[in-house]
Structure formats: structure tokens, C-alpha cells
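Omission of a single protein chain aside, the complex is shown with its protein chains in their original locations.
Labels A, B and C are assigned to the chains in the order they are written; within every chain, residues are numbered from 1.
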Amino acid sequence: MIDVLYFAWVRERVGVPKERVETNAATVADLIEELRVREDRYAQAFSDTSALRVAVDQTLTSFDASLEGAREVAFFPPMTGG
Amino acid sequence: MIDVLYFAWVRERVGVPKERVETNAATVADLIEELRVREDRYAQAFSDTSALRVAVDQTLTSFDASLEGAREVAFFPPMTGG
Amino acid sequence: MADTRVQEQPFALGAEVDRFAAGAGGAGAIVSFAGVVRDEGGALSGMVIEHYPGMTERALADIADEAERRWSLTDALVIHRYGALGPGEHIMMVATAAPHRADAFQAAEFLMDYLKSRAPFWKKEQGADGDAWVEAKADDEAALTRW
Partner (left out) sequence: MADTRVQEQPFALGAEVDRFAAGAGGAGAIVSFAGVVRDEGGALSGMVIEHYPGMTERALADIADEAERRWSLTDALVIHRYGALGPGEHIMMVATAAPHRADAFQAAEFLMDYLKSRAPFWKKEQGADGDAWVEAKADDEAALTRW
């Protein structure tokens, strides 16, 4: 079980800001593949991963990052702070 | 006749902030030569012109600048504003 | 030690600058930056800023720490708002204090470049044609390469 968070238009496409996901995905990329085949809204949100960023346990990382021991994964578009 | 102004340590060496000088000097460098031979305090103030800056009519210029029509010449060390 | 704040409520820019300057003992140079909601000639009615609670606080503290490691600063401050903001409202500010101006300026620019692209905030602008998420600029990502 892992907490998956969505922000900005990723959140809007998925339809929820946060959910607990039952998964054995080894990496972020594996988790994305699992989600993508579940429902169309996930397929929409993850249609272009080059437009997405990911954080594992609140630290920016890459899509091939391991999920071993991870409690929280977040998907969002490039940040627009400042 | 021209107004000559001195600032910072140039003023301190010359001993006055401003004076009217009777001169027919054609350039700033000529004026400096005239002053230098007058009194030792001028010789002290103008001993190293590389440490001095000059403005003619309130505009920074060079020592070979003409004094034709000039009303005011000012001598001072490099500026330390800001 | 840098002070970093993430908050929904407005902040008073001038009062923050004064308080920061008063506390930055020994500094010869104080730089501040404030980001303001533009109205784009009336085309924008406001914006909503979403953020990632928890990660945001960590990101701001990390970015401020990095600035204090890289430059000789006596203090640094970052305040960033989230939630709904109207035109003319202050979105965020940074302030830096240093013995010399080059450090204060560079650290402030560094903080801004990193806040733009590495702090988890997302802006949605509200205009006459509806709402739209602000897209990250390639320029902003490129700005990071200078540090």
C-alpha cells in the first residue's frame, strides 16, 4: 500500500487529490503502467510522462526510481512557483 | 574666471571647498599645472593625478578636456557611493 | 539561520523588509524581491496557487540552506503564499542580507530561480476565457544551469 498524490492538472484528470493504492510496483514507471491500464482517467493523466514530474517521499526523483520502502508518491506538472 | 571645487581628501589638502580662479588655462591639465606651482597645498593635492577624477560643468571628463566656456571644474578622488 | 514560511494569508512586504533588515546584524547589503499578481491589462481576475504541504516546507528550507552554503549571507528570508490571490497581491518574497552586495544579489537570484522550478507550487490563472494552469517556461528551467 502506498499513498499516491496528484497536483494541478494531474489531480484534475485523475479526479482525486490523494488515494491509497494496493501495488507491488518496483519502480515509479511500473506504478504508472499499473495505473494507466486501470481506468481511462489515469490513461489521460499519464498520457505524456515527459510533461510530468514525480516525487517519492517528498523528494523529486526520476521515473526509474525504486518504490521500495516508499510511503508516498506524488505526480504533478513542472512547478510554477515564485 | 572659473569656479574650482574640491571634494573629499582633495578638499582637505587644498583647504577650501570652492574658489574662483583667474586663469586662461586651455585644458584641465593646464589648470592643474597652474595650481600646482602656486602653493604647496596644491602641489600636495595634485601630486598624483592618477588618483584624481575631474568633472567640467558637472560632467565627468578627462584631464585633456577643454576649458573653453567652462563655468565650473571639480577635482575629487574616485567616487564611493552606494 | 534562514526563515522560510508557507502561508495562505497575505504578508506585509515593507514591514517584512524592515524586520529583516533590523535583524540582519552586520550586513552592508539587503536585497529583497517580491512577486506580484499581474492583471495583464485587465485580462486576469486573479490566480489560485496549489502546493504540496510538507514537501513545500522542506523544499523552501533546502533551497534557503543551499543559498546560505554558497554565499556569505548574514540572513535569508523566504515567504510564499498559496490559495486565492487577486491582481496586485504579493505572491511571495525573498530577502537576503550580506556584508557585500554581490553576495546578496546573487543569493536572491538563486533563491528565485530555484523557487520557480523546484518548489512544489502550481499557479492557475483566472481570466475572461476561463481558468488555465500556468505552464512552466523553458527559460526558467534553463536559468538553473547558471548556478
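One rule holds for everything that comes next: contacts are C-beta pairs under 8 Å (C-beta built on N, C-alpha and C of every residue); 3 or more make two chains touch, one makes a residue touch a chain.
What you see is a predicted model, and the numbers here were worked out from it, not measured in a lab.
Note on the chain not shown: across the whole complex it touches B, C. The chain omitted from view is touched by exactly one of C:2, C:73 or C:104, namely C:104.
Summarising the interface, subunit C meets the missing chain with residues 12-18, 21, 24, 26-39, 41, 90, 99, 101, 104-105, 108-109, 112. For subunit B, the residues in touch with the chain missing from this view are 5, 7-9, 11, 55, 58-60, 74, 76-82.
The definition used in the following text is that only the chains that are shown with their structure count from here on.
Centre-to-centre separation of subunit B and subunit C, using mean CA positions: 48 Å. Once the centre of each chain is set as its mean CA position, subunit A and subunit B turn out to be 72 Å apart. The geometric centre of subunit A is 26 Å away from that of subunit C, both derived from CA atoms.
Shared interface positions of subunit C, defined as residues touching 2 or more other chains, are absent.
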